[in-house]
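All protein chains but one are shown in place.
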Amino acid sequence: MLRFAVLGCGRIGRMHAETLGRHPRVDLLWVYDVATAAAAATAAASGAAVAADIDTVLEDDRVDAVLIATPTPTHVDLIVRSVRAGKAVLCEKPIDLDIGRVDACWAAIRDLSPRVMIGFNRRFDPTFRRMLDRVGAGEIGRLEQLIITSRDPGPPPASYVAVSGGMFRDMTIHDLDMARAFLGDVVTVSAQGANVVDPAFADHGDVDSGVVVMTAADGAIATLINSRHCAFGYDQRIEAFGSAGMLMADNQRATSVQFWGDRATASRDPVLDFFISRYRDAYVAEIDYFVDSVVAGSPPSPSFADGRAALRLADAAGESLRTGQRIDVALPGG
Amino acid sequence: MLRFAVLGCGRIGRMHAETLGRHPRVDLLWVYDVATAAAAATAAASGAAVAADIDTVLEDDRVDAVLIATPTPTHVDLIVRSVRAGKAVLCEKPIDLDIGRVDACWAAIRDLSPRVMIGFNRRFDPTFRRMLDRVGAGEIGRLEQLIITSRDPGPPPASYVAVSGGMFRDMTIHDLDMARAFLGDVVTVSAQGANVVDPAFADHGDVDSGVVVMTAADGAIATLINSRHCAFGYDQRIEAFGSAGMLMADNQRATSVQFWGDRATASRDPVLDFFISRYRDAYVAEIDYFVDSVVAGSPPSPSFADGRAALRLADAAGESLRTGQRIDVALPGG
Amino acid sequence: MLRFAVLGCGRIGRMHAETLGRHPRVDLLWVYDVATAAAAATAAASGAAVAADIDTVLEDDRVDAVLIATPTPTHVDLIVRSVRAGKAVLCEKPIDLDIGRVDACWAAIRDLSPRVMIGFNRRFDPTFRRMLDRVGAGEIGRLEQLIITSRDPGPPPASYVAVSGGMFRDMTIHDLDMARAFLGDVVTVSAQGANVVDPAFADHGDVDSGVVVMTAADGAIATLINSRHCAFGYDQRIEAFGSAGMLMADNQRATSVQFWGDRATASRDPVLDFFISRYRDAYVAEIDYFVDSVVAGSPPSPSFADGRAALRLADAAGESLRTGQRIDVALPGG
Partner (left out) sequence: MLRFAVLGCGRIGRMHAETLGRHPRVDLLWVYDVATAAAAATAAASGAAVAADIDTVLEDDRVDAVLIATPTPTHVDLIVRSVRAGKAVLCEKPIDLDIGRVDACWAAIRDLSPRVMIGFNRRFDPTFRRMLDRVGAGEIGRLEQLIITSRDPGPPPASYVAVSGGMFRDMTIHDLDMARAFLGDVVTVSAQGANVVDPAFADHGDVDSGVVVMTAADGAIATLINSRHCAFGYDQRIEAFGSAGMLMADNQRATSVQFWGDRATASRDPVLDFFISRYRDAYVAEIDYFVDSVVAGSPPSPSFADGRAALRLADAAGESLRTGQRIDVALPGG
């Protein structure tokens, strides 16, 4: 049994705590949140105890692993403290919004044999996983073009927009990581953006609609299409086009019902419109993988370096959006 | 060039005349209808001349082939006269509603080397044709179950119901022929029916909804599902299930547009809802095939015997509906 | 918390035990099987204790509900004993293969305020459930035709064929119940069958391919299409055709990946091919519903009468297959 603590009992933290609470190979010891009511509710839902503070968790020698689901600005500090306490870490994305702080974090832990995994959950989605496997097996020949469509059902509240770090670092970052999972490291980034969804984004100097195009060294081109609003739900599709064929991941629905009527035929339900319902299996598989890697002592992936690389691409997208230039990116090893 | 005459200038006759008028290997000489206005309109649309009477057509030695699209009760007489005049014949289905008259027709022409094809147009539909070819090529192994769904957009007028011969002989007959195209001769017929569409059918002792199940000697089972009304158009589907796989023919639409909205996603347009639009290519291919077979002197198919066999099955379906018995059918060679 | 015992630790019993073991409102006390190794494995997987015998379970006053997943011939005895012991019962289908024994079972418990639910799990499948709800809400107008396609991935072992009671009572019974869920009671049954899959069926006087057609009093027609083998997995589809439209339940797959290549496009994966994976959510929802109904004291559904009615229809299908007659069925209230 791997013994866990969950830091942060918001929407995602609580979901993870419930998954851990049911996991046959996990013993969830602690949950913590500055909001004690949230911590108590999560504890009740997961069978864990509420920790009075973070030190209680980190000083508990029984704790093998810490899942960090607190607000982004606290990630770096908690990663460093957890690694120093000898814990394995699964940290929600992004590591931080500032690449300098990310590098400082790495400098602080790099010599401590850190076991840190970043929560790019979509890599564990069964559909995307199967696409990655089939592309890797050569089923479509050489991968030439990748198109990732990622549109949220609706914009976050304005208060969140203010601290999100911008669409590229907050939302596109998932797609940047996914593009890297398919293509490996990229060499150029170009971005376009617009404000068509909600004035709150423009008010904070952000965009709410955008397209990022990236090229890889071997000529493959990735196109990421984002929107902060989507009328038909949480639009999550990937198209991998290769020299010998194409693999596509379609949207998903709760049922396989179709309606045929006099105005429309073969109509499907709206797509799953909440990230937790769409990626429920992915979140579970992510935990499974992390548990396996900690038990096996193998390096977890997506790694800290992957988390840094995605942020670096998000920054490049922002720079391209501002300057109108295609940005050359040379990614360090992390 | 094969020289044609078209007898009957109703909806189907006119369509055929227009196809023949454009056909590169056909010279359409005459069109005829007791309704002279219809004949004149068809002549104008196809470039043919209006024949004053049927004898004018049959006595014209230039005429190689006659397409019969007159009302059903006239078919037998016109087939006999056309064959006696040495013409090749393409006759719309059914040959007649009465099997005795069909047999008498055959007795009258059998010694005259008749070249008679029955207009089961669906055999020439590119989609169904491709299914037949792929089943024949063994792609699904042994054919075990065949499901034909055939629903009309709306019921015919009550005046037509009165003379239609009943749903099985009027509408199901297409599916009975298609089942024979897939399965060969069948050995038992069982039918169920209901009145749920329009009281006019019950008024004439007819049903407007029905299911016919037939078995072939090798154990294959065909299920034919019919309705006189379908809210979403002309529902024309086939499922061929075999030991190694399944082929399905889906409905067809004018465009490939999909709509995704907050209440329905991936919605397609209504299906093609008129038999001439759904089977336009089939009607053209049917004419092509007939022209080829007449020119080549090869026996046309579906043959007169096929027309008789389908009627025999329709009669058996009617008998099963009335008696509640599974009917054994022993089909003569025709 | 509702306290459960599971009798029978075969494939289905163990699955139920695992579901009950994780259920937040259930305390699974006992599992039992004559095969003690199976019982031990199920106990380990579910957190229950192994009961030495059935009396231990039935005499334990803590036990509120018994889930019966033993072989069919034991169902009647265990239902009677469980009801007499004051337990609520969820019994796997069928109640028994012999309608006389079913009626005797009912006679033995009818005066004991029996709370007995029969495990027609498909009624709880989210897709079929949603279809039932939408049909009930009038979305397709009046239901006129129902087509249920139900094909197993592969035949059971010959040893099972010998005791299965025949395809209609063993396999079609699910579809007969589903037809009743859509249509209510039916008035006629007609069946066709064939032997095309495996000689073992013919050896036992059984069929392995079949079509059952039933009519309801209001004219709706249900067509059930079965096969003991399906090359592409577990084929589970329903089409509900009404006066104003149609609802269809398509097959389901583990991912939403499509492949596009030079020989085939938009290819999906094989369908889920195991009843537990296809109906995992249905089994969970079934347990939820049963727990709710026991806690609320409301009559569970599908009821004992539903289980009897499905068996009665299966028997009628068998009679129709043998005699070639459409069978009139007058269903008692149960």
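For clarity, chains are labelled A, B and C in written order, and residue numbers in each chain start from 1.
Just so it is clear, contacts are C-beta pairs under 8 Å (C-beta built on N, C-alpha and C of every residue); 3 or more make two chains touch, one makes a residue touch a chain.
Everything numeric here is computed off the predicted structure, so don't read it as measured data.
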{"item": "Contact residue for the chain not shown (choose from B:P73, B:P126 or B:P199)", "value": "B:P126"}
{"item": "Contacting the left-out chain in the complete assembly, out of A:T56, A:T215 or A:S303", "value": "A:T215"}
{"item": "Residue in contact with the excluded chain [from A:S190, A:Q236 or A:T265]", "value": "A:S190"}
{"item": "Missing-partner contacts on chain B, residue numbers", "value": "22, 126-127, 130-131, 134, 139-140, 244-252, 254-262"}
{"item": "Residues of chain C in contact with the chain not shown", "value": "231-233, 251, 253, 259-271"}
{"item": "Missing-chain contacts mapped onto chain A", "value": "140-142, 144-145, 147, 149, 151, 188, 190, 192-197, 209-211, 213, 215, 218-221, 223, 225, 227, 229-232, 241-246, 324-326"}
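The rule is simple: only the chains that are shown with their structure count from here on.
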{"item": "Most widely separated chain from chain B, with each centre as the mean of CA atoms", "value": "A"}
{"item": "Most centrally placed chain, judged by C-alpha centres", "value": "C"}
{"item": "Top chain pair, ranked by how many C-beta pairs fall in contact", "value": "B-C"}
{"item": "Distance between the centres, which are taken as Cα means, of chain B and chain A, whole angstrom", "value": "58"}
{"item": "Per-residue overlap in chain A, given as positions that touch at least 2 other chains", "value": "251, 259-262"}
